[in-house]
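In this view, the complex is presented without one of its protein chains, the others remaining in place.
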Amino acid sequence: MSASLEKGVRVLKEMIDAPIASYLNSCVHCGICAEACLFYTETGDPKYTPIHKLEPMRRLYEQEYTLLGRLARMVGLTKPVTDAELAEWQELVYNSCTLCGRCSVVCPVGNDIVYMVRKMREGMSAAGHAPDGLKGAVTRTVKIGSPMGVKLPAVKAQMKHVEADYGIQIPLDQEGAEYLVMLSSMEIINFPEYLGAIAKIMRHAGKTWTLCSEAFEATNAGMQIGNSDLARVIVKRIVDGAEKLKVKTVISPECGHAYTALRWEGANLIGRPFTFKVQHIVEVLEELRLAGLLKTEGMETDRLTFHDPCQLARRGGVIQPQRNLMAMIAKDFHEMPDAGFMNWCCGGGGGASAIEEGEELRLEAFKRKKSQLDAVKPHRLVTACANCRIVLEEGLEHYQMNLPVVGLTETIAEHIPDPVGND
Amino acid sequence: MDQLQFLTWVRGTGLNLTLAIFVLGVIWRLIEIYGLGRKQDLSAPRDVAGASGWHTIYRRSIPPPGMLKLSPVSYIGGYVFHVGLAVVVFLFAPHIALVASLLGPTWPGLPSQVVDFVSVVTMAAMVAVLADRITKPAKRFLSTFGDWFTWTLTFLPLLSGWLAVHHLLLPYTLMLALHILSVELLLIFLPFTKLFHAFTTFGSRWFNGAVNGHKGVPV
Amino acid sequence: MTSLVDSVAARNATVEEELARRGIDRREFFKLCGAIASLMALPAGAAEQLAAAVAKARRPSVIWLSFQECTGCTEALTRSHSPSLESLIFDLISLDYHHTLQAASGDAAEAAREAAMKENAGKYLVVVDGSIPLGNPGYSTIAGVSNIETLKEVVAGAAAVIAMGTCAAYGGLPAAQPNPTGAVAIRDLIKDKPVVNIPGCPPIPIVMTGVIAHYLAFGALPELDGLGRPKAFYGETIHDRCYRRPFYDQGKFAETFDDEGARRGWCLFKLGCKGPVTYNACATSKWNGGVSFPIQSGHGCIGCSEPNFWDAGGFYNALSMPAHPLNVGAGIAAAGAAAGVAVTFFNRGKKGAAKAGHETTTLDDLEK
Partner (left out) sequence: MPISNDKELKAALAALTDTERRQVGTLLVQQVFDLSGDARIKGALELARRADAGNAELAVAAAGVNTARVESFTQCGRDTDWTAQAAHFVARAAQECVRPVVDLGTAWEAAMQARMARICQTLAAGEGTNNTEAEAQYRALEAFLQAKGRAS
């Protein structure tokens, strides 16, 4: 069975609900969502206006779910959605949308546009109009277990390395541990220091934790491509792993979309509430800090600022914790303009960074982040999402900005003293 | 049909027809839209004070940080003409008398001269917003026939009403009749065009607020 | 009141001779012409010119036809009080036939009319009050002859027709819903003769005098507006000339007929006054020799000089109010709900079918 327009339309018909109907009837074409979208503000191309990205779905809604719309179609006043149209919209719905949600928080009539883009991707993917990059990523995640083809040996190798580097034993498949730590492939491959930081922090806080051999991958390319069937397969592994190991809390790592996929979409994908808690690592660190279990020493003295990953802050509700954590370790911390709730996206989220043909557009959109950084001129940039880090570093490299990017968890771990008696 | 007959028709049968279509249209469309329902969110909510659908309904009237300077005409022009419309429609003596006669309650209005000034400001704001729609690339790109049509539908009652009150341009009988007719056209088309955002905005803001409020994000 | 019959001898006398015969001196006559000239907004110098012309004019023969009417128009014209301007009207014209006023009756009356028609063929004026029933000629007849026949016959030789009162001008109350007699106005029947409408229920006598004097003096009917009314009298609305207009502008309205506002003489807009939509001279020339007019006596104008004023909604419904009580009841709401529920039923079905027909996407389903 292969993807087809008919399948895509059927999925969209399934996805359209009262909120989408209300939104599509409320839009007054005021263009303010464009002013909030970096793909429009940095290119000036009106086709990137967020609400326009939903045009095929809007027409389908009108023709299928409104009386006048159905009549109009019967008499040929409106044209049904075509496959060519969906193909044309692929660039708008994927390459030029990172699901950052800024349009949804500014729309004067309250349209949750990113909610609709996420649903539209269901139809697009079912109709076979998803970018190859994402298709590859979701195929590898389902077949191999990681969008970047990371298998357990690689995880084990990194565990061994971290054990040597940090001198801490990395637990694997420890039943009854309090925390189940997930890793994103990005961290396994590019930022092994994250696992080291976790090990150090957990030992410092005296918390039991474990990795899970069947479910080490946190990210969910199924959600990024916008296909709940595949996302369900992926997230189910984590749920099974967590429930098998009977952990109390699953920690979503320094990644934006992994958090959204597990924390907010997970229960809806598998159709029942979780029996365990899900927390982003930043939430866990804040909890430890509040419980007095996170005693850091020394302060970073250089000029720092923080990039809020969209899925963590605006889309996830975790905004103040990272500031409290930064206050613990940074003496010279400055907020970027529009930081926090209204922060601008790095340009690579929502699977966008996995789309090769979207590279040029992403670098164009990065100018918005550049202007934010230019306003603060930090010496180092701290964030809490591995994908943001790479997209930021590529952008900074492209614009010859010499600005190192570091993870919040690793930076905090550097300020945790080694317990006495260690070698 | 002469002017007085035309006026009598719009004040009588025409008004009756309009209110019927309006009431029927609004109820039909509201059920048609919100009848689609939505799935319950099974994920564990994050309770944060001030993060709920109800909060968003009023809070979304305030421009989010940094947005006002990006689209000042939309915000300021939009505010002025919406508030202006509300004042002209609900605080002008003849309108209050009309609504009171139809629905019962009455309330004090503003002096006619004030309402007259407000209506001129409202019309100016609408022209500004129209100019913005023509010049701003994103807005122009989005604009369909519906936008220009609904702008006209909203502007004509204001203009004809102002001209009627001042007995300008056309004999009062005709101008008053045209004013009433323009309001009737506005009401008839309201449930079937983007003007229906007058009703669905609250539902949309509530959904937006609820979905994000579930995640503890006060939008 | 000069009896019409014995005026036959005076028929050929000019207006001047006739006035002298009645002992009305030239000053009184000049006062009349001055009043008419000013009323018709003629230039100042026109008074003498008007007086000279009228004096020389041979009194035109006038045939007054009364059809479906209540004789209110005649009543207004012949109100007898001090030798008023109105009574002088009969000195300007030779009223040869008026079946209410003339002493003769039966065949003698008809004979008088036919004589006048024959003698002044092509020059006499026809004044009509009352509408003409087309529903059935039998509804209204004079001497066995239907109004429509009489009208056609008389108007054939007329110089001009003056439709006196709203009935003759626009059909009037007889034409009100459901218009059982099929009443129509003069203008609907007479297309080949100049017709002057002098609406009002009844119209203001001075307006009649003005039109006649204008015809006598200038040998033509005054300038008319779109509805055939002399602009001199019907060019402005009552509202524009109303002495209570400042209260309207300040929003000071009487709420009931005897509340504080009414006693203070505030605007009667909220009590249904149709002044704003009614063109007439009531507010300026007023009634009964300038004593008063409806608004001045505390009652709103009912728009009696406008076509269809009788069916323009309740006299006490303000112009900004619905003309008739509205019925937008539960039925409408129910219909709306029904439509909504019906569509929702189909939508849910369609959504359910889409869900049921959902084919779980597998990896190779991503490729077309």
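Points worth noting:
When the chains are written out, they are named A, B and C in that same order, and each has its own residue count from 1.
By our rule, a residue touches a chain if its C-beta (ideal position, glycine included) is under 8 Å from a C-beta of that chain, and two chains touch if they have at least 3 such contacts.
Values in this document were obtained by computation on a predicted structure and should not be read as measured data.
Interchain touches from the omitted chain, evaluated on the whole complex, reach A. Of the listed positions A:P46, A:P171, A:P192 or A:G340, the one in contact with the omitted chain in the full complex is A:P192. Residues of chain A in contact with the chain left out of this view: 133-134, 136-137, 140, 147-150, 153-154, 156-158, 160-161, 164-165, 167, 185-186, 189-190, 192, 221, 224, 348, 351, 353-354, 387, 390-391, 393-394, 397, 402, 423.
Note that only the chains that are shown with their structure count from here on.
Connectivity of the assembly in the absence of chain B: the other chains, held in place, remain one touching piece.
Interface comparison, A-B versus B-C: the pair with the greater number of contacting C-beta pairs is A-B. Spacing of chain A relative to chain C, judged by their CA centroids, is 79 angstrom.
Between chain B and chain C the centroid-to-centroid distance comes to 42 Å (mean Cα coordinates, whole Å).
For chain B, the set of residues touching two or more other chains reads 28-29, 32, 35-37.
Contact of a single residue of chain C with at least two other chains is seen at positions 339, 343, 347, 351. Remark: chain B residues 28-29, 32-39, 41-44, 46, 48, 51, 56-57, 60-61, 63-67, 70-71, 74-75, 78, 133, 136-144, 147, 192, 194, 196-197, 200-201, 203-209, 211-212, 214-217, 219 touch chain A in the complex.
Residue ranges of chain C in contact with chain B, taken from their complex: 227, 237, 239-240, 249-251, 253, 270, 276-277, 303, 306-309, 311-313, 318-324, 326-328, 332-333, 335-337, 339-341, 343-344, 347-348, 351.
Residues of chain A touching chain C in their complex: 1-4, 7, 10-11, 13-14, 16, 64-67, 125-126, 128, 130, 135, 138-139, 142-143, 225, 227, 229-230.
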